[in-house]
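Okay, handing you the structure first.
Complex shown without one protein chain; remaining protein chains in place.
Naming follows writing order (A, B and C), and every chain is counted from residue 1.
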Amino acid sequence: MNLQPEPIIVATAVFIFCCGAAGVALRKNPIGLLMSVELMINAAILVLVLGSRVHGNPMGQTVALLVLVLGAAEAVVGLALALAVFRRRAVVDVDAPQEIRG
Amino acid sequence: MLPLVPVVVCCALAALTGIGVIALRRPVYVAVALLGHSLSLAALYLAMSAQFSAAAQTLIYSGAIVVLFLIVVALLPSGGAEQTSWPRMAAGAVVLVAMLAGLATAVLASGLAHANREVFSVEQVGAPLFAELLLPFELTAPLLLAAIVAAIALWRRQESRPTADDEGARP
Amino acid sequence: MSAADLLLWSFLFPLPTLVLSALGLPKRAGALSFLSPLAILVAGVAWLAQGAGSAKVAVPDFVRFLPDGAFRLTVDPLAGVMLLVVGFVSTCVFVYSQGYMAHDERPHRFFAFLDFFVACMCLLVVAGNLMVLLIGWTGVGIASFLLISFWWQKDGGAPLKAGYLALGANAIGDAALLVAVVLVPSGLGELSGLGAIAHEAPERATALAWCLVIAACAKSAQGPLWWWLPSAMAGPTPVSALIHAATMVAAGVYLLVRTAGVIVDAPTVAYTTAWIGVWTALLAGVASLWQPNFKRGLAYSTVSQLGWMFTAVAVGAPFAALFHLVTHAAFKAMLFLSAGTVIAATHHEERIDQVGGLAKKLPFAFGYFVLGTAALIGTPIVTAGSFSKDAILEATLASPWPELGWLLLAGAFLTGAYAGRLLFGVFLGAPGPATEHAHHPGKIFDLALLPLAAGAIALGYLEAGTGALSGLLHDVVAVGEPVHVQPTLLGLGAFAIGLFGVAAGALLARTSTKCLPLPPFAELWQALWGEAQAIPEGVAALHTGRVSRYALIVLLGVAVSIGVAVAPVAGREAPPPVETKRRPYVPTDPRKKKDEERRKKKEQEERARRQQQRKEQQQEMRLDATRGDLKPLKAPAKPAEGSAP
Partner (left out) sequence: MTDLLADLSWTSRAELILVGTMLALLALAPRLEKSTTATSLLGVFGALGAGACGLQVEGLPRLGMLVVAVGVVVAMLLLQVAELFDLRQRPEAAALVVVGGLGALVIVASRSLLEIAIGVELLSLSGATLVALGRGQRPLEAAFKYFLLSAVTFAMFLFGMALLFLANGSFGLDALNEVFGPGRGVALAGAALMVMGLAFKLALLPVHFGALDAYTAGPASLVGFVMLASKLGAAAGIAKIASASGASVQQLLLGAGLLTIGFGVVASFAQTELRRLLAYSAVAHAGFLAIAAGSPKLGMPTALFYVVCYGAAALLAFAALAGTGSAANDDQLPVARLGNGLGRARALALVLALASLAGVPPLPGFWAKLAVLMTAWKAWGPVPTALVALGGVIGVIYYLRPVPDLLAQSKQEGPRLSLGVALALALTAGLVLFLAFAPGWGYWLANN
């Protein structure tokens, strides 16, 4: 079997993305949940860098940089919201606030 | 051709630390796992001779975002290890399997193009920022500003009347 | 400006009184409101006097995404006759409502709604294409909802529920009509030209016919969509008379008469519609016998009579249907309004076992009710109902499906039975508990019905003997056999059957309870309905408030959608990796790019201009050739053609 590096990287990226998705489903702590989202974004960046290499196009790396910035911005607001919601709660569980339903 | 061995090693590391991010119980450990994950990705980028991305990943991710997470971990009363229930674990497993199935089908049904090895200098990577990506690049400025404003506004909302309207919070 | 042009805009006539009523302006509510239907009536009469001409108006490009997006209004003899009916009945009902709503808390709103209804009804009638028709169509449905649930807090919200039922049935009809709008291919937008669709787009003709029939069934409470009309009786009685007996429910028949060409061209649809009409006529007649509430009994009677009209249209006698629509509007409104007089006299008592023997206290109402009953069973010569009913019977018996006609004859017995039961149960026989303190509610209750009574007698002669109506309509509607004044054997037979029915109904009214026990399936239906109401709550309960649950659903949903998107290529062999050619990446300066775009654009324009020139040249040459110019084609012609590609 002829192992090639590119498919391995794609597989890794897909796996990381799915790990992030699973983390979103199983995490209770809002911070852990946001970190899982970061995993998903990391997978996207990895694919971008790989695409840049595969296509011989530096734009992939450039966009990867911008995506990093997007991820950072999202983390900032997500953490601020998590802090605002959970700072006065004894239980830090994303399911704790459930006043809005039905 | 890419060097196979470093790529495989870095990929394995990234995947392992990724599992760590979702599997570890203590928030601090999770942050450390995320740090490791980010660093192994940076190493992978180096192996792929994408030096600029490696540097950016290290600086922005490991340097800034993970630290931010650590600070918030310290701020929140997380109460030690996270108690994950079995239904949630099952939910995570189901999502993992479903997503993997969907994406694997997609990947298996497509072939990858690949070009010759090429190393991009920082100049080459930066050039699109002033050409095709000029508009998105400039739009990141208001985006970051908006993020800052949002964070500050949320904080101010919190601070302005600390005792009022606490009906949803538990003591 | 001729009267026909005036009638085009008849839907605007009620607007002034609507605004006045909405503002609560004439101190006595509705004191002026009757003027707007009266104006429609007067305009209609003037239109008749001027020779019943046609008029059209179209605002092009009103809706651009429709093939025929024009706002079309048309007044032709059919619309004119319908407007006359609407104006006539509404005027009487408006006057009557003055008395009926005198003690209400919010009479102004009532009259505003009623004006809104008349406006929508007129728009429905003068609509020139399906789209405009749909505006009026939905409008009358909403007016009907507002008026049914006018006393929405009464009886624990029962009128509001009745309003929802009506809205639900209407919604199904509206959906069908919406699909019909989409189905009509371009160029056939005009309502009167819809019959041509069978030739232009035969593959859509049947679907269109189905849509029209479903819409008409919903509006006229036919077939499986009958359920809302009886419960609509929760509204004030004038509303029942105007909307749920004379005009709005007849809109379905009007639509079918208008588009009879489409229906008749689709034999399956026509056959099904005819059966729907007959069965509705029969079953509603039976159901009426069970009603403990005499208004609901009348409502079932309306459903049954509309079934007669449906049958007539489906067997290819739209004129008979229209004729029955006209006469039925007069006598059924009269029946309802005299029932309303009873209700007003007995302080809102609608149960048949609570009243009885009211003939002495309410002689006028009794007289009107007798006349209405006579018209309903088709008393020859005296009442209008006999002529129109006989016309339907004759047409059905002469159709390819005469068995329908025999069933209708059986229906005549049921008609007599329910009409007789109501007549004997309410006005004759032993007085009920509510009869004692019943008092005559006022003169206006008697006078407002006079024109309707005159109509119930005289409207038949519009056609019978004179042939005036068919003379008016022969361009628009397929007119069948002429109607004679002399009663035919068939008519006399039907009348005799009806009389037997009345006798049976009288017997039924003498039974101790005055109504039969409700069949058990009503309870089953209610139980099912209660179960159905749990479904929305169950669906809404998906919103649990737990964000992890949401995330799980989101992630699984996305996984499934990836699967759906990838499915077409799943399992295929991956193509071998492609070796891309190394293209050195050159960043493009946006400004340079813009220059390049400009240059390209310029080039393109240049090319287009050159082509245009070439075309013109060729055209000129061709013109030369067609003129019979014998000169040989100019030399550059051929190279130009050759170089074009």
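General remarks:
As a working rule, contacts are C-beta pairs under 8 Å (C-beta built on N, C-alpha and C of every residue); 3 or more make two chains touch, one makes a residue touch a chain.
Note that the structure is a prediction, hence the values are computed from the model and not measured.
Within the full complex, the chain left out of the display contacts the shown chains A, B, C. Only one of the listed residues, C:Ala58, C:Ile142, C:Ala478 or C:Ala496, touches the absent chain: C:Ile142. Where chain B meets the chain that is not shown, the touching residues are 102-103, 105-113, 132-133, 135-136, 139-140, 142-143, 145-147, 149-150, 152-154, 156-157, 160-161, 165-169. Counting over the whole complex, chain C has residues 61-66, 69, 106, 109, 131, 134-135, 138-139, 142, 145-146, 149-150, 152, 160, 163-164, 167-168, 170-172, 174-176, 178-179, 181-183, 207, 535-537, 539-540, 542-543, 547, 550-551, 553-558, 561-562, 564-570, 572-575, 580, 591, 594 touching the chain that is not drawn. Chain A meets the missing chain through residues 10, 13, 17, 20-21, 24, 30, 33-34, 37, 40-41, 43-48, 50-51, 54-55, 57, 59-60, 63, 66-67, 70, 73-74, 77-78, 81-82, 84-85, 94, 97-100, 102.
The working rule: only the chains that are shown with their structure count from here on.
Averaged C-alpha coordinates put the centre of chain B at 61 Å from the centre of chain C.
Separating the CA-averaged centres of chain A and chain C is a span of 56 Å. We define each chain's centre as the mean of its Cα atoms; on that basis chain A and chain B are separated by 5 Å.
Multi-chain contact residues, meaning those touching two or more other chains, occur in chain C at positions 548, 552, 555, 580, 582, 585.
Multi-chain contact residues of chain B (touching two or more other chains) are listed as 88, 91, 94-95, 99, 103, 112-116, 118, 124, 127-128, 132.
Contact residues of chain A toward chain B in the complex are 3, 5-12, 14-32, 34-36, 38-39, 42, 45-46, 49-50, 52-56, 58-59, 61-66, 68-77, 79-84, 86-92, 97, 99. Interface of chain C with chain B (complex): residues 548, 552, 555-556, 558-560, 562-563, 566, 569-572, 574-580, 582, 585, 587-590.
Within the complex, the chain C residues that touch chain A are 540-541, 543-549, 551-552, 555, 580, 582-583, 585.
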